[in-house]
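FYI, not all chains are in this one, though none of them got moved.
Just so it is clear, A and B label the chains in written order, and each chain counts residues from 1 on its own.
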Amino acid sequence: MVGAAGFGGAVAASILDAHPSIELTALTARTDAGRRLCDVYPRHRVDLTMDEFDADRVAEQADVAIVGYPHKAAAPAVKALRERGLKVVDLSADFRLSRELYEREYQPHEAPELLGEAVYGLTELHRDEIAGADLVGAPGCYPTAALLGLWPLREIAADAIVDAKSGVSGAGRDANATTHFVSVAENVNAYGVEGHRHRAELDQELPGLTVTFTPHLLPIDQGLLASCYVTPSREVTADEVRDLFRAAYEDEPFVELADAPPGVRDVRETNLCRIHATVEPATGRVLAFAAIDNLWKGAAGQAVQDLNLMLGLSETEGLT
Amino acid sequence: MVGAAGFGGAVAASILDAHPSIELTALTARTDAGRRLCDVYPRHRVDLTMDEFDADRVAEQADVAIVGYPHKAAAPAVKALRERGLKVVDLSADFRLSRELYEREYQPHEAPELLGEAVYGLTELHRDEIAGADLVGAPGCYPTAALLGLWPLREIAADAIVDAKSGVSGAGRDANATTHFVSVAENVNAYGVEGHRHRAELDQELPGLTVTFTPHLLPIDQGLLASCYVTPSREVTADEVRDLFRAAYEDEPFVELADAPPGVRDVRETNLCRIHATVEPATGRVLAFAAIDNLWKGAAGQAVQDLNLMLGLSETEGLT
């Protein structure tokens, strides 16, 4: 686990530490190098010391790696590990997008030569490619929930609005005015309304569909809800909508279809996406609500799901 | 103040208690009759005992009344007070809607003969009628924020989606599974997705506009945010949108236009509605975010604003 000191990295480390078929052999971190993960996060109870990143040493210690660095910092580390033959799942944005979309939203790419082999790690959409991949870019938390809510509707969607609501852990471990308890408690606000970079993943995975995407910050720790409003291109009934979701997900181990709007508590500390889809009687608009734990299905859990596939293990190992 | 023991009624009582030109003379309550308001709500510090409701006695004690009963229970009390000549602002749904809309969403009306004189109490839309009215139905908390967010856009809106988020005080003082701390903390969920009754107020005030309306419950105490997504009937720029809002609200004492999306903390315990409106560059869709305190501008504060107008006082008295 490279970059274990962030919120997502720490959860990934704790999942791997308890994984029946994967052995967690090494942790690295930048600012917290030299500390044990369980001293930084007592709850995660992973009694391994985080080292400075050294690609050669990691290559001696491991055959696969999850990389938990921020975007831009991730690409060089991933490159170094790929050059040493490790299979990699990257939690940053660096390997999620085509070069064009990446450079439109972020900055010049640090390792564009790897983009050809990188697979977008949303298992429910790209299971087979992930199983054969050596490099997977795990999706962002917002796109995970939004895509799972929109995917079954893609054939009937004229346009879509995603009003997304996330807990503060999605903003990362950095302490600033936005993540200060006093800013967040008893508050809710939209942000990134002029354009949030996670939209690029929607553009890439749902080509041809115009999506309005607005994230909101909530006074919760973990959890993310995507409320999706889809104008259908033809009249549909609630039953038809439910059938579309059932067809798309009935064999999915980590998608749960619910009879009522899910709460993020329902999926807290699980790798599940829980979805309720229906039609608003008064308008005929299709509504889909998708709830995940942003650190699990929205980051670390999904990365382990990817890793399981890449290693030929059962997709659910270590995740239930 | 009739029905002072609910969350909205108690805030109304505390505003009136400190009002420079209105004297708070009597409180009534149903289950808490016989208790002082400051014993039920120490924070509100109103040292008056709540009596059982008796229209004759209230008529001796007061010339005007705010009624804070639930819908259906409110209409008979309002009727009794109107028969005794009191001017009334009602916090329930009973006098907000035409009979047709009311009976579609609620139940047979208990005092339909009063609907002719009742005015919908959203000051920014109906100031003059309110000033001349003897009976005002104060708007619901959701419609207050949604209407203030949508009103300036009504000429250019082809359709609209309102994703609304409310704190728990909006659900009232009743203790049940929904309002239990353990249900709400670290959670967020949509509800009423098959049709919430507050939509009727949008239908009434914005005739001809199809509005999708979905409320969500947040782990906050007071505060309500309406995120409004409007598909414009013609291309508009962010500047045009801001001009529409400026034209609509520049003289409004309780509407504040902001350069960035408002948080509900920004308006906590105030009678303000704080709004940010813009255009999403990627889609051309108009976004408007309207934040209020659901117990103030969404209930008690707005009721006092109405009362000020009805009594010929300055609209802002007691509210700043």
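As a convention for this text, a contact is a pair of C-beta atoms (placed from the backbone, for glycine too) under 8 Å apart; a residue touches a chain by one contact, two chains touch by 3 or more.
Keep in mind it's a predicted model, so treat the numbers as computed, not measured.
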item: Overall copies of the shared sequence [whole complex; 2 in view]; value: 4
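The rule is simple: only the chains that are shown with their structure count from here on.
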item: Rotation angle superposing chain A onto its copy chain B by C-alpha atoms, nearest 5 degrees; value: 180
item: Complex contact set, residues of chain A against chain B; value: 159, 161, 163, 165, 167, 183, 185-191, 193-195, 199, 210-212, 214, 216, 218-223, 225, 227, 229, 231, 261-265, 268, 276, 278, 280-283, 285, 287, 289, 291
